[in-house]
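Each remark here refers to the structure printed beneath this line.
Every protein chain but one is kept in place in this view of the complex.
We just call them A, B and C in the order they show up, numbering each chain from 1.
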Amino acid sequence: MTSSIVAEDYGRLIVQGADRPGIVSAVSAILAGHGANVVALDQSTSDPAGGRFFQRTVFHLPDLPSKLPALGEALDAKLVDELGLTYRLVEARRHKRVAILVSKMDHCLLDLLWRQRRGELRMTVPMVISNHPDVGDDVRQFGIPFFHVPVEKERKAEAEKEQLNLLKGNVDLVVLARYMQILSGGFLDELGVPVINIHHSFLPAFMGAGPYQRAKERGVKLVGATAHYVTEDLDEGPIIEQDVIRVSHRESARDLQRRGADVERLVLSRAVSWHCDDRVIRDGNTTVVF
Amino acid sequence: MTSSIVAEDYGRLIVQGADRPGIVSAVSAILAGHGANVVALDQSTSDPAGGRFFQRTVFHLPDLPSKLPALGEALDAKLVDELGLTYRLVEARRHKRVAILVSKMDHCLLDLLWRQRRGELRMTVPMVISNHPDVGDDVRQFGIPFFHVPVEKERKAEAEKEQLNLLKGNVDLVVLARYMQILSGGFLDELGVPVINIHHSFLPAFMGAGPYQRAKERGVKLVGATAHYVTEDLDEGPIIEQDVIRVSHRESARDLQRRGADVERLVLSRAVSWHCDDRVIRDGNTTVVF
Amino acid sequence: MTSSIVAEDYGRLIVQGADRPGIVSAVSAILAGHGANVVALDQSTSDPAGGRFFQRTVFHLPDLPSKLPALGEALDAKLVDELGLTYRLVEARRHKRVAILVSKMDHCLLDLLWRQRRGELRMTVPMVISNHPDVGDDVRQFGIPFFHVPVEKERKAEAEKEQLNLLKGNVDLVVLARYMQILSGGFLDELGVPVINIHHSFLPAFMGAGPYQRAKERGVKLVGATAHYVTEDLDEGPIIEQDVIRVSHRESARDLQRRGADVERLVLSRAVSWHCDDRVIRDGNTTVVF
Partner (left out) sequence: MTSSIVAEDYGRLIVQGADRPGIVSAVSAILAGHGANVVALDQSTSDPAGGRFFQRTVFHLPDLPSKLPALGEALDAKLVDELGLTYRLVEARRHKRVAILVSKMDHCLLDLLWRQRRGELRMTVPMVISNHPDVGDDVRQFGIPFFHVPVEKERKAEAEKEQLNLLKGNVDLVVLARYMQILSGGFLDELGVPVINIHHSFLPAFMGAGPYQRAKERGVKLVGATAHYVTEDLDEGPIIEQDVIRVSHRESARDLQRRGADVERLVLSRAVSWHCDDRVIRDGNTTVVF
């Protein structure tokens, strides 16, 4: 997508659901009927016979804000009521509000803040929350509020409540930028917005503790990272993006970790960027990335 | 695209031209009006203001062959006459007929033949033509006709005429699988079907003779390959696919060439596969690959 | 290493063991003392304090074959008896004899045979063994003996005995080129030469049955392959080489498998090539690849 598609009157329409004949045509007719011009359209079906339907449409509609209600009504009637689909209608000019949760490691956090400052990410960052005070100064130099919410074992529920107080209603996305605490299922439910996590990855995978040491011990030649949506099954949610970097026997376990950090920040920033542009459609435990 | 979309009744519609409002909607309406169900749709615009429009639609239409004429008439009237666009309407079951031109190096040739035999490429290979006899036995073991057309300097025009006699009307695509002869502009015009070439590539490029030796002398760390459509400007045509592979000072110039051969065959087979699935749209000197 | 280092008088010396001061110097002194000139030397230590020592030296020694016994005696005395190390002394002109075991999928097999024919791999292939007859014709077209050894469940022990009869004493390496049978620990012991296997790999890994389907269901963006030495712990042996290729939601599980096949043959051929050049040193469950 060209970067000029961010002005006042651009909208994005994401449609998904059970596939059936006529969806693309129905969406096109509605958009055209309301005076919208399609700028980019990606459509995909998981299986031509009885599969899932996904469509992302970027359109230009003069005076979009005033026309959204009528457009929404038409989409409700046709797509939801008649065709049994779900949809999201988004104004491109409204940047997603993204809170970043972080512990002590700052490589993913700083990469996101820098890119945001450079205009690479169509998001605002209303707050950074950490269970440690360490990165506070760095965050505040970007002019972003920093909140320290300690998460000792005995006050985890209290801490989550505190985090929810800060987050609820204020953000559209939460990014775990190497946040080393497990979020409870209750927290995710209560939060009500998507959460993206970054996770180291190996070929083949080394689950559990000390993955870099164990990778070293088996002589892995690639280290990688996976960005995924967080579900209650820790580290098992739908994958948004992955990448790898080459290593050799010359690298110590600690070196592997450093190379891994390079991949982590690249992969996380891509995943966040795509999410903010509504390019990622989640379907059960998989994703479609347009 | 799932590989099941190759049966009798699947079609592909490629539309391109100057962008203007309403194209997506018009195409959808025509397809829906003829009973077609859209299975996959990719659309892109080079620039929302006055740019170029590209769309690839895969659809299912029961009893497609008998309905093509009427569908074609409707598309002619709306897309060509009214909206000033061009389009291609293709039956997925009709595999492209692909001739391969080759000299002595067989790595790209054998890779294509082998993939075709394994069912990876939706193409038939009616013939292989070479200016040397060397690969004839290998080709014929695949049950494919092999023609040896020598191209000595003094009989180049005669050789091209001979090649044209073999090719014209019999093929939908010509692939230069390390064919070390320059095709004349007249040959390309006369041939009338697209030609794909594979070319070594370096960062930065080393034009002219002995590229691997010169790359070695400057210490390059990556060798690559570029598959592109052939135009009269040798090696300057629109790019379809590229990739690279890592090398080091340990590799001799000859080793670089071998690593390069690995990339060449991967890149060429991807480009041919995409072309055969009508995923590559050429626009002037660039391409859109859906 | 330049490819010219394959002539009559080149040797390779691989040394490994517990690190201690003076090993490099001792090896150099012995080689120099016997008139050998070091052409390439790689040395590495897993940990400067109490780690493991690895060294690969390529040297040129005029009239090498006649001088091997004396050189071996000197190495025995110094490296083995005095310093407690192990070593391998290899004539570069002696290509490894490599048997390939395969089932029905031929992509890795054919890739190895083609590369061998093109002179890319410093190995001979005295035989191909399969539990299915399918690839026999292809193998024999390369002038290589093909043996069909069925491995029905009830005759697994018998089949392994038959394979051992064919292999023992005749090969220096066995390559499992998508051989879909598990080798017993007894077989590996009896065989007495290294076995290299190629294994699909994902980020994160999907162990067990149907990996491509499950990868598809979680939306993986990379498929990969791992070449490793076979140990009794299936698919857990020391890793020689790995690589990945990018995929998207457009690819079906079957397409993922095809892309995976491309990586598998690249990775396996690199691993076999490096093993044949004695570049891979195995140390417990890890490898050093020089």
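Keep this in mind: a contact is a pair of C-beta atoms (placed from the backbone, for glycine too) under 8 Å apart; a residue touches a chain by one contact, two chains touch by 3 or more.
Not measured: the values here are computed from a predicted model.
Colleague: Considering the whole complex, which of C:S44, C:N197 or C:T286 touches the chain not shown?
Modeller: If we include the chain that is not displayed, C:S44 is the one touching it.
Colleague: Which of these, A:H34, A:K78 or A:H107, touches the one chain of the complex that we don't see?
Modeller: Here the residue in touch with the unshown chain is A:H107.
Colleague: Name every residue on chain A in touch with the hidden partner chain.
Modeller: 1-4, 40, 107, 110, 114, 118, 120, 141, 250, 252, 254-255, 258, 262, 266
Colleague: State which residues belonging to chain B touch the missing partner chain.
Modeller: On the chain B side, contact with the omitted chain comes from 44, 199, 201-205, 207, 216-222, 224, 226, 235-236, 238-244, 248-250, 284-289.
Colleague: On chain C, what residues meet the omitted chain?
Modeller: 2, 4-5, 10, 20-25, 27-29, 31-32, 37-49, 55, 60, 246
Note that in this section only the chains that are shown with their structure count from here on.
Colleague: Do chain B and chain C, two copies of one chain sequence, contact each other through the same residue numbers, with over half in common, or through different ones?
Modeller: Same-residue interface.
Colleague: When the C-alpha atoms of chain B and chain C are each averaged to a single point, how far apart are the two points in Å?
Modeller: Chain centres of chain B and chain C, defined by C-alpha means, are spaced 37 Å apart.
Colleague: Give me the residue numbers in chain B that touch at least two other chains, ranges are fine.
Modeller: Touching at least two other chains: 2, 4, 40.
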